[in-house]
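Data block below; observations after.
A single protein chain has been omitted from the complex, and every remaining protein chain is retained in its original position.
Up next is chain A:
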Amino acid sequence: MSEPVLEIRNLNVGYGLGDQAVRAVRDVNLTLHRGEVLGLAGESGSGKSTLAYGLTRLLPPPGVITGGQVIYHPADGPAYDVLGLSDRELREFRWNETAIVFQGAMNSLNPVHKISTQLTDVLRAHEPTMSEHSRNARAREMLKLVGIAADRMDAYPHQLSGGMRQRVMIGMALILQPQVVIMDEPTTALDVVMQRQILRQLIELRERLGFSVIFITHDLSLLVEFSNKIAIMYGGRIVEEAPASAIYRDSLHPYSAGLLGSFPALRGPRRELTGIPGSPPDLKGMPTGCSFHPRCPKAFDPCASNIPVLGRPDTPDGSTRSVACWLHPTAQPVGL
């Protein structure tokens, strides 16, 4: 668990150029360890998806990466910067090392091709030497792994349910056994029972295959249950990062507390649900200082003028978590 597989250093991603530019992700530092499930949570427009697409360089125009590094540590061999790869290297890197399951992934399947064709297509592109027979065998194995009977190989997408399609997409992402799987709200369109089933399966698969997951969602309760570590984003920055249980028990940032306070707990005493007043900031005209201070119930003097840095807080478990808030002045910033 301790060995890092993906290190994001000061990543800056924006849309557009010049005076019309919008900085959607600002100076994000994040480390994904081997075998870890890292949850990214935040409101709509907080930069979660932009971060995920930015680090894989999948952001469509006018998206640009304005700075930073994404250091990838392959299973063997030296680490390298994903942002420095040439187009050809990037093509090889994708899917082999990092796979992504898109938002609304179940509609990403091509309706006129069989599942088998779409699964083996990846293998045909990345491992051209593989025989037809072994390609099919691998696809069959992958389907079984995600809990779909192998006789569904010849089905068309419309013959599968939403949950099955989602599983096919997850299977497709895993077919080349990547080290990192990025999931961008993969279960948002499904009902809660199916969400839970699919995530259970994902966690099982992770234990068997040993990949790491970056899981993007705005459903914090889902993350608390399934992820090892949670990073909360607000206004393009990471405002808090901590082990899932620590965030749930005592979140340090008022924004995380607000998110957690907005859904009910199953057990425990009844408490009043509170929302976060106001709406997410306009990325073009960010508030000065901490971008959350206009909505923050605990804002005080320094919040409006100075941007807090993500750092280790002064708490007993301070070495495992970090927070960017003036309420918790940090001993040392999370460094490189």
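Keep this in mind: contacts are C-beta pairs under 8 Å (C-beta built on N, C-alpha and C of every residue); 3 or more make two chains touch, one makes a residue touch a chain; residues count from 1.
Simple rule for what comes next: contacts and distances are computed from a predicted model.
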Hidden chain of the complex, named as in its UniProt record, picked from "Peptide/nickel transport system permease protein", "Cytochrome bo(3) ubiquinol oxidase subunit 4", "Succinate dehydrogenase" or "Phosphoenolpyruvate-protein phosphotransferase": "Peptide/nickel transport system permease protein"
Residue among A:Pro74, A:Gly210, A:Pro264 or A:Gly278 touching the omitted chain: A:Gly278
Which of A:Leu51, A:Leu83, A:Leu160 or A:Met233 contacts the chain that the document leaves out: A:Leu83
Omitted-chain contact residue, chosen from A:Arg9, A:Arg34, A:His126 or A:Arg196: A:Arg9
Identified contact with the non-displayed chain, of A:Ala21, A:Met153, A:Met194 or A:Leu209: A:Ala21
Hidden partner chain, residues of chain A it touches: 9-10, 12-13, 16-18, 20-21, 23, 26-27, 53-54, 57-69, 81, 83-84, 87, 90, 275, 277-279, 281-282, 284-285, 287-288, 294, 336
